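Just one protein chain is left out here, and the rest sit where they should.
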Amino acid sequence: MSYALELKDLRKNFGKTEIIRGANLAVNTGERVAIIGPNGAGKSTLFNLISGRFGPTSGEILLNGQRIENKTPYEINRLGLSRSFQITNIFPKLSVFENLRCAVLWSSGYKYTFMKFLSDTKDANDLAMKYMEMIRLDKKRDLLAMNLTYAEQRALEIGITIAGGSNVILLDEPTSGMSKSETTRFISLIKQVTVGKTLLTVEHDMGVVFGLADKIAVVVYGEVIAYDTPEAVRSNHRVQEAYLGSPVAEAQVGEH
Amino acid sequence: MSSYKFKPYNVGRWVIWSLFAIVLICAPLVFISNLSGTILAQMGIAIIACLSYNILLGQGGMLSFGHAVYTGLGSFVAIHALNTVTAGNANIPVTLIPLVGGLAGIGFAVLLGYVTTKKAGTPFAMITLGVAELVFAMSLMFSEFFGGEAGISGNRVVGQSVWGITFGPQIQIYYLIAIYTFICVALMYAFTQTPLGRILNAVRDNPERVEFIGYNTQRVRYFAFIIAGFFAGISGGLGALNFEIVTAEVVGAGRSGGYLLFTFLGGATFFFGPIIGGILMVLAFVLLSEFTKAWLLYLGLLFLIMVIYAPGGIASLIMMNLRVASFGKLKQIWVSYLALFVTSLVTLVGAGAMIEMIYHLQLNSTLGDTLIFMGVTLNAKGVDSWFGSLFIMLTGLGLFEAVRRQFLMEWGDIQVEIEKEIKRREAA
Partner (left out) sequence: MEFFIISLLNGMSYGLLLFMLSSGLTLIFSMMGVLNFAHASFYMMGAYFGYTLSNLIGFWPALLIAPILVGACGVIFERLTLRKVHKFGHVPELLITFGLSYIVYELVQLIWGRIAVVFPPPEILQGAAFTIVNHSVNGLQFFWGGVPSELCQTTDAMIRLVCSPFPATRGFMMLVALLMLFSLWLLLTKTRVGLVIQAALTHPETVESLGHNVPRVFMLVFGAGTGLAGLAGVIGGTTFVTEPTMAATVGSVIFVVVVVGGMGSLSGAFLASILIGVIQTFAIAFDYSFISVANSLGFKLSEALSNNSLLKLTVSQVAPILPYLFLVLILIFRPKGLLGTREG
C-alpha cells in the first residue's frame, strides 16, 4: 500500500543557501496533517516543491507511489494534487461562479475545447454550484472576485483548490489574516470540504492545528524533526525546544 | 479604476444581434456615395481584424505588436489563390477565398505562434515585434510571393457568376464582406462563451494559478493565438478581394500599430470595443487624414490620454455612463460633460491652429504665409496669430482642468449614491 504523499530525502538549494536539507515524510491516504514550524523553516518551500512550482535540488517526491518531482504544476494537478496559496491567488476579474467553474473544467474533461458552450456544460456548472454552496458563497455568485471581502476571497481560494476533485489537498496558511470568529468558521469549513481526502496544511495558529489535524509534522531548518499525533508532538522534547515552549502557543490552544 | 458588471437583459441579446444584422444590411442603402461604399467595406474588414486582435489583447492579456503579419499573410495567400483561380488552375469560388486566407492565418499562426507563445507579458510583446520585423524584411527579399514594390494584383471577377453576382461592383463585395463580418463576429463572440475562451480569461487574470488547476498556460495561449490567426487571415482575405491588390505594407509595423491603437481605443475590456475601434480606424485613415496632416499626432495624444484616464477605452466609457443612466443619475452630470466638451474643444482649436501653422510653414512655404483655419485667416509668420492660438489653447487647458476637477467630484458623488442604491436593492 503506497502512501498518498511521500518525501524522500528532499533537498532544495537557492544559490548557496540550503533551504530544505533532507526532508522525509510519509502521509497515509485520508490523513489530515498540519505542518508547523518556525518562520523561515521552509514550510512554504516544501509546498512549492511538492506542487511543482519549482523543482528540488535532489530527493524524491511521490504521489500515490508515482514520482512527481520536476513535473510541471499542471501535470501534478492532473495526477490528483491541488494546492492553495498563502497570498490569495484567484481570478480577480471573473465572478465567483466563473472562478469555480474554471477550476472544474479540466477535471470534467473539457480540456481545450472551443466547440461547446459553457452554458451547456451541465456537469461543470453543477459542480461549480455545489462547491459554491459548500464554501457558502452562493449568494455572491455573480460578484467579481476582486470585490469580495478578504475572508470571502480566502474561502474562494480554498474552493478553487478543492473544486478540481483532487484527492491530496495542500492548504498554505488558509486562515492567515483572519479574525478569531472567521478562523473558527473556517476550520469547520475545511473539515467539511476535505472529508475523505488527504490534507496537508501549513498553519501557525496552534488552535487550528490541534483542532484539525490527525498528525502534525514539525519542520525546523528544512528538516522534518517530528511527525506524530498531536499529543506525542506536544510532549516531544525537540519540538518543545524549537517551537511549542511559549506561553502564547499554549494560550492559543485553549481558544478554539 | 474599479470595473463593474452591467448586464443588459437577456432578451436584449436577440435584439442586439438582429439590430447588428439590420445595420449591416441597410448601411449601404443609407450611405450611398462611392466613398461610403468603400468605407463601409473597409469597416467590415477592420472589425474582424480588431476583434481577432482582441482575442489576444483583451481576452488573453497578450500584447502583440505584430498582428498585421497574420492579416497580411492571409491577404497574400488569398490573392495568390485568386490568381490561381484566374489562371484556371484551381476551382475555388470567390466567396470562399477569404477562407483560404483564414487557413493561411492558421498555418502561419501554428508555425510562428509556437515560438511566440513560449513567453508571456513583455517578452511576448517583443517577440511579436521581432517576428513582424522578420516577416516585413522578408517581404523585400522574396518578390515572387510579395510582389516587391508593386505588390500582387488580382481580379475578383472570375469564375462562374451565380444569380448574376460577379463581385465586380462595390456593393456586391460589400455584402460579401458584411456576411463574413456577421458570421465572424458571431463566432468570435461564441468563442468567449466556451471553456477555452474562459480559461483564456483566467490566463489573462492569473496565469500562475491556471497551471495549478490543471491547465498548461502556454498551450492555452498557443491555441488562442491560432484562433486569432484564423480570423485575422479571413480579414486579410477579404481585404485582398476588396482592393484587388496586396502590397508589402499590409504586414508592416504601421498596420500592426494601427490594430493595437484602435483596438485599445475602442476598448479591449468589452467584446464590442474592437468593433468601435475598427470603425474608428477606417474613419481615421480615410477621412481624418484628409482633414489635417497632423492626424497621427492627435491620435497619439488621444491614445496617451486614454491609457492614463480611460484604459478600458471608449467601450468602458459608454458602459460606465449607461450604468449611471440606468440609475437615473445622468441628468445630474450632463452639464459637467458639456463643459468638459466645450473646454476641450477650445483647447483643441488653439493647439490645432498652432500645429497647422507649423505644418504650413514647413510644407507650403511657396504658397505664402497665410492659411485658412476653421474659417479664420492666420498668418503663419505673424506674432499675433501665434500669440492668439497659444492664448486660446492655454485658456482652454486651464478651464478644462477646472471643469475636470468639478466633474470628478460629481462623478464620485454619483458613484457613492449608486453603491448605496445597490445595497438598498440587495437588502430589499
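In order of appearance the chains are A and B, and numbering begins at 1 in each one.
Keep this in mind: contacts are C-beta pairs under 8 Å (C-beta built on N, C-alpha and C of every residue); 3 or more make two chains touch, one makes a residue touch a chain.
What you see is a predicted model, and the numbers here were worked out from it, not measured in a lab.
Of the chains displayed, those contacted by the omitted chain across the entire assembly are B. Within the whole complex, the absent chain has one touching residue among B:Ala27, B:Ile92, B:Leu187 or B:Ala253, and that is B:Ala253. From the options B:Ile22, B:Val110, B:Leu134 or B:Leu394, the residue with contact to the chain not on display is B:Leu134.
If you put the hidden chain back, the residue from B:Phe303, B:Tyr337 or B:Trp386 that touches it is B:Phe303. Touching the chain that is not shown, out of B:Ile179, B:Ile355 or B:Ile418: B:Ile355 (per the contact rule at the top). Seen across the whole complex, the unshown chain contacts chain B at 61, 63, 65, 115, 118-119, 121-123, 125-127, 129-131, 133-134, 137-138, 140-144, 253, 257, 260-261, 264, 294, 296-297, 299-301, 303-304, 307-308, 311, 355, 358-359, 362.
Assume only the chains that are shown with their structure count from here on.
Centroids built from CA atoms put chain B at 44 Å from chain A.
The touching residues of chain A, when paired with chain B in their complex, are 51, 72-74, 77-78, 82-83, 85, 89-95, 98, 101-103, 105-107, 110-119, 121, 124, 142, 144, 146-147, 160, 163-164. Of all the residues in chain B, the ones that touch chain A in their complex are 2-3, 5, 190-191, 193-199, 201-202, 204-206, 208-217, 219-220, 223, 227.
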